[in-house]
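With one protein chain held back, the other chains of the complex are shown just where they sit.
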Amino acid sequence: MVDLNFSFVLGYTNVLLAGLLTSIQFVSVAIVLGLSLGFVLSLMRSFGGTILGMIATVFVEVFRGTPVLVLLFWFFFCLPVFFGTDLGGFASAVLALSLYFAAITSETFRSSLKSIEPAQLDACVALGLGAGTRIFRVILPQAVLRAIPNLSSNVVSLFKESALVSAVGLADLMYVGQNIANKEARPIEILTVVALIYFACAFPLTRIAAVIEKKLLKVIKV
Amino acid sequence: MAFLEVSKLSKNYGVMPVFKDFDLTLEEKDRLVLIGPSGCGKSTFLRCLMGLENISSGDIRLNGNDYISVNPRGRMKLQRQVQKNVGMVFQHYTLFPHFSVLSNLCLAPVYARRMPKAEARDKAMGLLRKFGLAERANYYPSQLSGGQKQRVAIARALMLDPRLMLFDEVTSALDPELVVEVENTMMELAESGMPMLIVTHDMHFARNIATKVAFLEGGRVVEIAPPAELFTQPKEARTKSFLKNILRFEGGDL
Partner (left out) sequence: MNYDFSWIIVERALPKLFDGLLVSLQLTVWANVIGLTAGFLLALCAISRFRVVRWLAVAYIEVFRCTPALIQIVWFYFCVPMIFGVWWSGFLMGVLALGMNLTAFNAEAYRAAIQTVPSSHLDASVALGLGPVVSTLLVVLPQALIIAIPVLMTNAIGIFQQSALVALISVEDLVYQGRILAGETYRPIEILSTVAVFYLAISIPMSQLVGFFESRVARMLGR
């Protein structure tokens, strides 16, 4: 067996945490951009009519069906061609992650919109509610509430995909871990710790989603 | 001139006719119960009256006003002002699950009728008190029993002061013990003079609440008469056999 020595990892705590912070920053930006775009896309697909619906569908299918790594490389290698300058990994990372998140959240919103029973729309007619009230006070709030469980698993997926930004040279947790592993030639300890850090962040997220589902949605029971 | 006049109503589902030249009138003091086998168009008729379904031809007038009509080119025209006078309660409560009982009641008055929030809240609490549901004002629908939900649905419709109330099998989805409280509420509403159209399978209740009972089959009125007459001396053969089966099922006669 191999002799393992985990203590040296402690010396790298700051570096690892800095890497984690970078990962979280990318994820946060991607969430903000991706959530808004994803929401718009789902509205386009559900209510937008044929043309808008088709555009949104094509967009979603492309960014769901292509591996995030391919998206990353595409932006990383192709954007400089369009803009004439080398942009570095940052733009491609933000674009790839945000567009990926937009695609998967649009699916989440679309299915939650679809899950609202037509009978509720009947009630809106019977009560004489106008379109604005119907959409903004009856349908959308319920769609958002119903989407929460899936949205939280989408965030976990995004967090996992964020490890890819290391492939374009961005100093996230994965990149930092690999660097240390190379430098110290001790991959087992370092990579295991990195994996544990990812786990320590992702696992609670999955549990929080379950708790929210139980407490909030138990009362409101959308 | 009757309170509700339906003339020559026709509706198809695709190529299947649901109604063809269907006529019906209702006076203001009437409470009409529609009975008949499933799928004969009773619920569809109510939905047409609420403006939830398209009709291919026909005329509906409420209180002398044009309500729903079809122009020569086949396009249906619905007067929203008249539609505001009709209220409907459905089989599956359809309370908005993300609003409390109070908010459910106040939503339409405040946002569709521009009633001030305080006024709507007072009116809502008054109705809830009358229904005995005042302590549940801040509960969410998921915390209520089926019977309570249905009564809240009735209160929600009453908030808009309808001139005509439609009830589409409102007790069919309820546990038997919860049916009574809803039917009692409907009886109280009846005693206050509200014109109603009711679709129900509960024959005893129909007998008690109706001023007229109509037996529908195949999209047409087979027989229409006051309940005492229809249930004890049905004239048509189909009515007789339907009632015989139903009453055998319900255990006894009326």
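Letters A and B name the chains as they come in the text, with residue numbers starting at 1 for each one.
The criterion applied here is as follows: contacts are C-beta pairs under 8 Å (C-beta built on N, C-alpha and C of every residue); 3 or more make two chains touch, one makes a residue touch a chain.
Model, not experiment: these values are computed from the prediction.
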Touch partners of the unshown chain, restricted to the chains that are shown, please. A
Contacting the left-out chain: of A:F47, A:F136 or A:F203, that is A:F203
Only one of A:L17, A:V32, A:M54 or A:V70 touches the unshown chain, namely A:V70
Touching the missing chain, which residues of subunit A? 1-2, 61-62, 64-71, 73-74, 77-78, 81-82, 156, 159-164, 166-167, 174, 177-178, 181, 187-188, 191-192, 194-195, 198-199, 202-203, 206
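Everything that follows uses one rule, which is that only the chains that are shown with their structure count from here on.
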Distance from the mean Cα position of subunit B to that of subunit A, given in whole angstrom: 47
List the residues on subunit B that touch subunit A in their complex, please. 47, 50-52, 80, 83-84, 86-88, 90, 92, 94-98, 107-108, 111-113, 140-143, 156-157, 160
Quick check on the complex: what are the subunit A residues that touch subunit B? 117, 119-120, 122-123, 125-130, 133, 137-138, 141-142, 145, 218-222
